[in-house]
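Below: the structure, in structure tokens.
Every protein chain except one is present and positioned as in the full complex.
Should a chain be cited, it is by its letter among A and B, assigned in written order, with residues numbered from 1 in that chain.
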Amino acid sequence: MYKIRLQEFEGPLDLLLFFLRRDELDIYDIPISRITKEFMEYLHLLEQLDLEVAGDFILMAATLMQIKVRMLLPREIDEKGEEVDPRAELVKALLEYKRYKEMSEEFFFMEANQRKFNYRGNFDEDPKQTTTDYGVLLKNITIYDLIKAFKKVLLDKPAEPVHQIKKWNITIDEQMEYISSKLGDNNQIGFLELMIDLREKIKIVVTFIAMLEMVKAGTIGIRESNKINDFIIYGLANG
Amino acid sequence: MDNIYNSVIEALIFASDDPLTPPEIINAIKEIDGPDNEITEDDIEKTVDELNIKYDQNGIAFTILKIAHGYIHATKPDHAKYVGYLSTEKTKRRLSPASLETLAMIAYKQPLTKPELESIRGVNSDYTLNTLLEKNLVTIAGRAETVGRPLLYITTDEFLKYFGLKQISDLPKPREIEEIMKDEDFLEQKRRIMMSGVEEKAEEEELQSELEQNNEIESELKEDNENTIE
Partner (left out) sequence: MDNIYNSVIEALIFASDDPLTPPEIINAIKEIDGPDNEITEDDIEKTVDELNIKYDQNGIAFTILKIAHGYIHATKPDHAKYVGYLSTEKTKRRLSPASLETLAMIAYKQPLTKPELESIRGVNSDYTLNTLLEKNLVTIAGRAETVGRPLLYITTDEFLKYFGLKQISDLPKPREIEEIMKDEDFLEQKRRIMMSGVEEKAEEEELQSELEQNNEIESELKEDNENTIE
């Protein structure tokens, strides 16, 4: 039995052409029974595997069977009184198919030739002067279009998180000195009073940290105040 | 360096999608003509200079630029306004994917209001709608009778003309789209499985028939054969 690989056939017509060519059969006198036999053998390979493709092949099998039966019957007569060959339709279909199949081979060579041409790859650096002729560039574009476009860009652009790094113009050491200087004659100061002159949030935070540092180092102490939300900072001698 | 490489280098730079570096050029040549080829980076630099002189002398409208450690072709600045016109024309001609999406929705569901459109697309569609109106691909056809009486959008005759359609009903129907665009992967997979299956099967079959000489079909066909006049 002849080994057949399915992917070499684009369909039942292709397969029939293959049989005809392989066995050097005459297309105008197709030995229907022999071809049908070959075809059925092939169909047997296909039928369990793919219904869709097999569908096309089954249709052809049915057609072949029908032709075979009609070959046994007395020939039909056409209007001109000539015998109609039951194979005529099939032959016509085969020739029509072959006609374009041939051209697909031409296409194959055209494709191969065209693949040898390579097109230009990089257009980025071509100097383009686009701004001088406003008439061309801004045709049909109004101020309204402009703000619309601008708005769209703003809307479409997801807000990027901004990580701004700002150098503190203030140090903990400075603020420790600041606290010491504020203790004054009484050697003490209320927390709110200490902070009241500080305008920037960062300064308040740094001063608070400086205060904690000083408490930790034992240079100052903290005690309750009689005011709500306040406390007293007092200096410790010999810190 | 062999002179034929002038032309090879020129072709390589021409066709490259990115600035082409001398090592890449050398690599390509050695890959094709063997590692013994003695072409150097200096040869390439010299070739590029020669090519540029040749372009100049012959009044050719482009040149080879050296940028980012590589070479690329570019048109000379003299014609920048013409080239610029062409490229802006091109970008103006192209519909963005978003516009196309909007256009498709309107085409299939017309007449359609903006709220309906936006509820389908899930995004604000003012911009794409305006683009389409401006390009005269869609137009306004009155107002809906629903609350707020929103404007109704339909496609234009230009739309039909552009897509070669006689009437809106000539658009591919969802059923037809389905048919043509059947899950490709699925079909491809099926085809592959089928092919390898048939191949194996064919080999098996070959063996079997050689050994046994009497599979079902054959006998069936033999019967058939006996009843046939060829």
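Just so it is clear, a contact is a pair of C-beta atoms (placed from the backbone, for glycine too) under 8 Å apart; a residue touches a chain by one contact, two chains touch by 3 or more.
Since we're looking at a predicted model, the values are computed, not measured.
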Where the unshown chain meets subunit A, residue by residue: 7-14, 17-18, 20-21, 24, 26-28, 52-53, 55-56, 60, 92-93, 95-121, 123, 126, 128, 133, 136
Residues of subunit B in contact with the chain not shown: 6-8, 10-12, 14-17, 20, 24, 28-29, 31-32, 34, 54, 58-62, 73, 75-76, 78-79, 81-83, 85-87, 89, 164-166, 170, 172, 176, 179-182, 184, 187-188, 191
